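Dropping a structure here in structure tokens format, bear with me for questions.
One chain of protein is taken out of this complex; the other chains stay put.
Let's look at chain A:
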Amino acid sequence: MALLQIAEPGQSAAPHQHRLAVGIDLGTTNSLVAAVRSGVADTLADETGRHALASVVRFTQEGVQVGVEAERYSAQDPLNTVVSVKRFMGRSLDDIQAQDQSLPYQFSASTNGLPLFNTAGGQHNPIQISAEILRPLVERAEKTLGGTLEGVVITVPAYFDDAQRQGTKDAAGLLGVKVLRLLNEPTAAAIAYGLDSGQEGMIAIYDLGGGTFDISILRLNKGVFEVMATGGDSALGGDDFDHALAQHLQEHWQLSSLTAQERRALLIESRRVKEALTEDDSTLAHLQLADGRQLQQTVTKAQFDTLIEPFVKKTIASCRRALRDAGIKADEVLETVMVGGSTRVPLVRQRVAEFFGRPPLTSIDPDRVVAIGAAIQADILVGNKPDSDLLLLDVLPLSLGIETMGGLVEKVVSRNTTIPVARAQEFTTFKDGQTAMAFHVVQGERELVADCRSLARFTLKGIPPMAAGAAHIRVTFQVDADGLLSVTAMEKSSGVQVTIQVKPSFGLTDEEIGSMLKDSMAHAKEDIERRMAAEQQVEAARVLESLSAALAKDSDLLSAEEANAIEQGMAHLVQTAAQGDADAIEKAIEALDNASQTFAAKRMDNSIRLALKGQSVDNI
């Protein structure tokens, strides 16, 4: 028999219990996991003392290899060894192949155009492959910290669009890990630096990773990090430096065609040369061909700088735009923070210093600063620091719009709007008796649908039949704190809530995620049902706990009738949760949610009043 936990009403059972949560930097080239232990945030090492996990996954008939073991095979077994999978996240196969034809993989397309990597270990999409990278990190954290994680904060480039963010979150979902927040990488870096140095003012974060570039302008004030503007390029990074150098060498050596192995070996050598040139003024590049020929060539720093200059210039142009969006000038920036391994390249540091007129901050390891910041945020979100003042206000990186007549985009929410955000638009029917309406949501800054990224298509169904133009359909686009979109719609005159089926253009549907979850579990159907019931029971406990606490504090906001309805709903939920039927628990939670909706809203408004209390309406 389990022992009863005894606690005062309204208090949690173990007030001083430290909840386990980590920050994960799911990077293009390397991934890291970090945690706050005894008040200090740091990255966690594996058994061999290594912190960074190479973001490389190899699928063979024997199973899955991740990290350095997989990386070892990347040159000899490129077909089955996926590197830089982050660059494929949330993209269609068409997109990917249009951008780079020289990829050493065999692809097929899923029904909605997602790329599938055909490997000796089966077909895998980028979300599944990302989950394989997350898995050892989560295991490492649970082993090091000695318990099950209650949640994780995963970082994403600020410039990631909705499909890329959703894909990242789904990858964690496949492992059954709760994502407390998707955190923008630059914001994470600012947290790591901000708490150390206690800055107040404008900060620029220049983040050049393997495959992505982000620039963010943040205002720090009394613990609040407010993103003023963000920009960048989700397909620009240090990998481009490697490719440029590889292409240069290939042309110099007059190699018209390369095997997949040779191409991979050339890329690896190019990366080594790039890294050597951060210290030395010149270095020797080698390549062994399949026919046994040995090639070599001296590469100078000046040559390398010329090759990468166009990429660096592009990043500086993004910086200029971001400053303008933030409404400030370069000399108003107090500090510049450097993030990402590619900021070790001397030309990059030099150009950034020139543009902002001051040497950038580099005191925290640019490869680990993001994971460290994410760990600090995870520790706060999971509830270990209730008195923390830290708050992150992020912005939408790319405008959201809908397709209108003629393939044009009508903007619904413009970029750099602080999130969460909700915008309502009204639409009407153009035919008598029309009961459905189709929408196409896109993300991007261009005026033509064809130039933007397709996010989702959805159909509004169940519009009550009326004369053309008589129905007023109010569609609300809401973006949450993770930057993820949801859509609700309502016909105004009849009050009919319209159902929406969202079909993500380059992501997974709920059904697909469900079936992938089942695939990922080697066990029988009962196991899945048991797990779903357990998840609902956790949510039920959460609902009951927060409602009890709310009632203890704010019951005076309720009429006797409302209080009665809530108490009945709670009693019903307690009873249902004990029986362990997932569907029934979900329904009971929903019923209680409905009964307590007004109460929840009243409490929130009450706390708003309290927050501004004593600050009576000012007179100017």
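The criterion applied here is as follows: a residue touches a chain if its C-beta (ideal position, glycine included) is under 8 Å from a C-beta of that chain, and two chains touch if they have at least 3 such contacts; residues count from 1.
Criterion: contacts and distances are computed from a predicted model.
Participant: Which name from "Nitrous-oxide reductase", "Outer membrane lipid asymmetry maintenance protein MlaD", "Co-chaperone protein HscB homolog" or "Peptide/nickel transport system permease protein" does UniProt give the chain that's left off?
Facilitator: Going by its UniProt entry, the chain not pictured is "Co-chaperone protein HscB homolog".
Participant: Which of A:Leu547, A:Ala565 or A:Ala588 touches the chain that is not shown?
Facilitator: Only one listed residue reaches the unshown chain, and that is A:Leu547.
Participant: Among A:Ala109, A:Ala422, A:Ala534 or A:Ala552, single out the residue that touches the unshown chain.
Facilitator: The missing chain is touched by A:Ala422.
Participant: Have a look at A:Leu381, A:Val441, A:Ile473 or A:Ile585 and name the one touching the chain we're not showing.
Facilitator: Of the listed residues, the one touching the omitted chain is A:Leu381.
Participant: Consider the whole complex, including the chain that is not shown, and state which of A:Leu391, A:Leu408 or A:Ala468 touches that chain.
Facilitator: Of all options in A:Leu391, A:Leu408 or A:Ala468, contact with the hidden chain holds for A:Leu391.
Participant: Provide the residue numbers of chain A that touch the chain removed from this figure.
Facilitator: 151, 180-181, 221-222, 224, 317, 320-321, 324, 380-383, 389, 391-393, 417-422, 478, 480-481, 539, 542-543, 546-547, 589, 593, 596-597, 600-601, 604, 607-608, 610-612, 615-620
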